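Before any comments, here is the structure.
All protein chains but one are shown in place.
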Amino acid sequence: MTEADLVVIGAGPAGMSAARAAADAGLSVVLLDEQRKAGGQIYRDVVRAAKVRADILGPDFHKGLELVHALRHANIHHITGATVWQIERNTRVAYTVEGAASFVTGKCLLIATGALERPIPVPGWTLPGAMTAGAAQILLKQSGMLVENAVLAGCGPLLYLVAAQMCRAGTPPQALVETQSTANILAAVLHHGMGAIQGWRQLAKGLGLLSELRSSGVKRFTGASAIAIEGSEHVEAIRFTARGRRQRVECSTVLLHHGVVANTQTARSIGVPHHWDELQRAFVPEKNKWGRTVHPQVYIAGDGAGIGGADAAAITGRIAALAIAGELGAITQAERDAAALPLRRDLRRELAARPFIDRAYPPYGGALSPADETIICRCEEVTAGDIRKYAKIGCRGPNQTKAFGRPGMGPCQGRYCGLTVTELLAAANGLSPQDTGYYRIRPPIKPVTLGELAGLAKQIEDEKETAQ
Amino acid sequence: MESDYAIIGGGVVGLSVAWGLLKRGRSVTVIDGDDGSFRASRGNFGLVWVQSKGMNQPRYAQWSQQSVKAWRAFSDELRGNTGYDVGLEQNGGYDFHFSEETLAETVRKYETLKAKLNGDYPYEILGHNELRREEPEIGPKVIGAILHHQDGHANPLKLLKALADDVRRLGGRILNDKTVKSVSRTGSFKLECSDGTTVEAAKTVLSAGLGATELGPNMGFKAPIRPQRGQVLITEKLPRIMNRPSLIARQVEEGGVQIGATNEEVGFDDTVTLEGLAGLAETAIETYPVLGKAQLVRSWGALRVLSPDGLPIYQKSTEMPGAYLVTCHSGITLAAAHARFIPEWLEETPDAPDLEVFNEDRFAIA
């Protein structure tokens, strides 16, 4: 049995910066991440990638290096390749490394498990060759691989980033099929006006990417709708409507993306309440300004607490660490508040551009309310029409459709169908997503073999005996 | 009058009874709670089971047998009406044993019961080698099993879906997302829901699972039921590794192996625990060693609806004539009986089953 003052799940910017800040305050920290290298999604495998691919990845990547190097601290025990599958009594965390299960108990727990790409159910999205734009980025960062003969489809800053990275590497996409319209952008400008200027840095980054794309000559279609991916055994083409007519572009890979949403599996598995955030069009966990949840020992930071981007994630990680250090008596209340003050100012600046981005790049409507035949649950192959049918026989919430038609019961446990099911049911029943609710998430949050699980039975016995 | 019957609770018990009443030409309104309420019907193990039931009350064993015998026609009719196949298999089921002593002890009890049932208790004892011929994946620690030929299993979620669909098709009204707060009777029954909806009916059946603890006393019932937690595991989809279900594991039609269940007295707490999961995994691997490599993809805790002696309660209210309490632990096994025979009892027809031993008076004596 292991113990620590703080157990952190997730070694992305939020988890890494929290681990370091807590360690600096004198707390012992166990940092768990299923990846073999620290970095999280944005800074994936940063130590290796920065050496060989810095030119393609862009300057931001270097911030990640700093965060990873800061993990070298006597108080931090980073367990790599550790997949967390269950949390119990709020701070006892069970995980598996290389086929062996163990658990560690913290005085406090920080959940920093980041974001997921928003599910984008369009016809053909389950075909081999259809991937997320994030996946293409991971291939590049982690493996130095570039997707050739690809079309990018959807919307949002990450779509542009991936496109730009592909251009820099000399494998530009065949086309960029964008679902937002000029009207969306105009509406966002009108709504925010000069207010968004506060977030100028992020917006400038976006504009930079756009001009990069323009000069590379990638074909762009905006206001695209009726997106469908074609192919029998593998992607062969993408079809969509744009510029007033049906378009077809042949390609062997389609990279889909329309924003990221908080990955709420871990927090939900211990019953942290969530609420619907209309602007992010997703559920976010309830927490106070320190990231503390309804369970007093459990905190949450980074994109898993609501999307804010990498820099905001690092800041919220630090803020949570300060609160935890204060809670455990490592620093005084006054020290905590003083240290948090500048962080909150930075955070406000980081978040200033978010509402603008959310309005300018709304999720693709065709994927929020897919046609009846479209598969929405990849694992159990449940269609949008099935969900609408279950609504007719009385399903008001996703737990009822799960019982009736199995969506959310497969190995991904609803990660890529949950939001769609909520939206479909809400629309069919004339309820809000908030009132419709979400799947009840149960352990394991990642699969674990029965053998690994059984191996824990003895450790649990031992722990009981020592406790007696 | 809105309906002949108002049924409180749309779990497997309430829907089975509603279905049977509709088929008798009664009008029915079912009121069912919200997405988050405790629902044993969604968290159970799916056995349609006879062995080990009613060891101290042969009438219960017999009632289960009556239901099990009516199940095939019941499931055929549901499929015919709705197109949903509830996956009924009745090829027998096992009670596995890891020691000669427990096996001998169980056989002794079964023999006593069999005598009371006039010999209608078809089971056989399989030694390890015989068992291995039936179940090649069985582990060396299993010394033998009792194979009971009346046992089987079904898909409880499909059953629930088929019932929900067919009750509507037969003209039943189902009000979802509504919780009955109070029941009053002035000539007819008036049910008030938390959202202000009211339902009127000539008679009312309380089949609200654990919800009966709150409503029961106001309707003249003792409703002495309590929750008991059962944790259940399910693996990824696997190739066929077992041929018959048991109290330890069963392979569902989609391929996943379901492993259950703990028996824990923890009140209204339906969370899963590491200890519970690890213990279940251990037993499952002892029984079927190949399961060691299988991935667990889901687990859940669900609350059994238990009376003090574990038997069903079928009670007519004396305080509120026309109100009935129908609740049981084995609602899947008894679904066919509830659909076929309980309506006769509610309607007091000459064919009504004798359910005397299941009334609440038995608890007053104890």
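We call the chains A and B, going by the order they appear; numbering starts again at 1 in every chain.
Just so we're on the same page, a residue touches a chain if its C-beta (ideal position, glycine included) is under 8 Å from a C-beta of that chain, and two chains touch if they have at least 3 such contacts.
Here, contacts and distances are computed from a predicted model.
The protein name that UniProt records for the chain not on display, among "Isoquinoline 1-oxidoreductase subunit alpha", "Urea transport system ATP-binding protein", "Pyruvate dehydrogenase" or "2Fe-2S iron-sulfur cluster protein", is "2Fe-2S iron-sulfur cluster protein".
Shown chains touched by the undisplayed chain in the intact complex: A, B. The hidden chain makes contact, of the residues A:N75, A:T126 or A:N184, with A:T126. From the options A:R268, A:R336 or A:R415, the residue with contact to the unseen chain in the full assembly is A:R415. Although one chain is not drawn, the whole complex shows that of B:E2, B:E192 or B:E236 it is B:E236 that touches it.
Per the touch definition above, the residue from A:L116, A:V218, A:L419 or A:I441 contacting the chain not shown is A:L116. Although one chain is not displayed, its contacts with chain A can still be listed: residues 34, 36, 41, 52-53, 83, 99, 116-117, 126-132, 134-135, 138-139, 142-150, 169, 171, 233-234, 252-253, 263, 378-381, 410-412, 415-416, 446, 449. Contact residues of chain B toward the unshown chain are 236-239, 254-255, 293, 295.
Assume only the chains that are shown with their structure count from here on.
Residues of chain B touching chain A in their complex: 10, 32, 34-36, 42, 157, 160-161, 164-165, 168, 174, 176-177, 233, 235-236, 254, 259, 271-275, 277-279, 281-282, 284-285, 291-301. Those residues of chain A that touch chain B in the complex are listed here as 86, 88, 92, 94, 103, 271, 393-400, 403-406, 409-411, 413, 437, 440, 442-444, 447-451, 453-457, 460.
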